[in-house]
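The structure's right below; bear with me while I get my questions together.
Apart from one protein chain that is not included, each protein chain of the complex appears where it belongs.
On to subunit A.
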Amino acid sequence: MTMTNTAAPAATTTSTLDLAGVSRWYGNVVAVNNVSMSLGPGVTGLLGPNGAGKTTLLHMMAGFLTPSRGAVTLDGRPTWRNPEVYRRLGLVSEREAVHSFLTAYEFVLATAKLHKLPDPQAAARRAIDLVEMADAQDRRIGTYSKGMRQRTRVAAALVHDPQVLLLDEPFNGMDPRQRLHMMELLHSLGDAGRTILFSSHILEEVEQVSGTVQVMVAGRLAASGDFRTIRRLMTNRPHVFAIRSTDDRALAVALMAETSVSGVELGRDGLTVRAGDYGAFTRMLPKVALARGIRVQQLIPEDESLESVFSYLVEA
């Protein structure tokens, strides 16, 4: 297999996907509850535990489900009962269904023709190259591995170079190398001005691909934005820092005297400090250290990972 350039061409226009007070219920079960968000250019991760309503939300965004309440619009036009939106929108659904009797090239070419692209052959080749499927493009899809089928579906979703791409669990079934390549591709598409939203319940995937997240918990939008910023807004949970310095014990004593610090633990590898206010602590620390002649060698926010943010949100 040859490595190809995953750089996506820059978008000539950008698109915004808006959800305004969107709810969806099935009988008495509320799958999505009053979600509002606006997605612009860049990569956004839609995160949530299984059953949180991610797929229902994606289907409403993609025009495959009508909201019970609220509106989903792409550049101001509704996505429901409006096939015109697919000129600007691509979807990779979670379900693996692909026409197994076609080759990848036939499948992507057919999609290009359905979009009535001016040069469907060139568009199909470009999309297949983007997902590194050129070597296997003439084999029937039925003979592919799960990851190869997934990449073929991504190629079909990208063939018309959409401004908005929605992907439901796109990394399912991919091996680590394919996963890395797909992450690079999504980064590249986002950097080129496209609006990319992908759902995942695997934190590492979201953390590696996108800093911006929409977190769904039990049908509600629990948090939205950069996950580090979200963490800093959680003032009811102390921030945990790992610190190493030239004199950990003396620094521990000094920090305990500060009101912004709620706890200090002295260990063999340094200090673990709990602080209530992120900003106040990070401003205070250098002053305290300098006043006592201590040099801070390492300062790591320990619970600013997406995993910590996510677990706090789910537990809340």
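Worth a mention:
FYI, a contact is a pair of C-beta atoms (placed from the backbone, for glycine too) under 8 Å apart; a residue touches a chain by one contact, two chains touch by 3 or more; residues count from 1.
By definition in this document, contacts and distances are computed from a predicted model.
The chain not displayed here is annotated in its UniProt record as "ABC transporter permease subunit", chosen from "Na+/H+ antiporter subunit B", "Formate hydrogenlyase", "ABC transporter permease subunit" or "NADH-quinone oxidoreductase subunit M".
Screening A:47, A:62, A:284 or A:309 against the full complex identifies A:62 as the residue touching the chain left out.
Only one residue from A:20, A:71 or A:110 touches the chain missing from this view: A:110.
Take subunit A: the residues that touch the chain left off the picture are 59, 62, 64-66, 81, 83-87, 89-91, 93, 95-102, 107, 110-111, 113-116, 153, 156-157.
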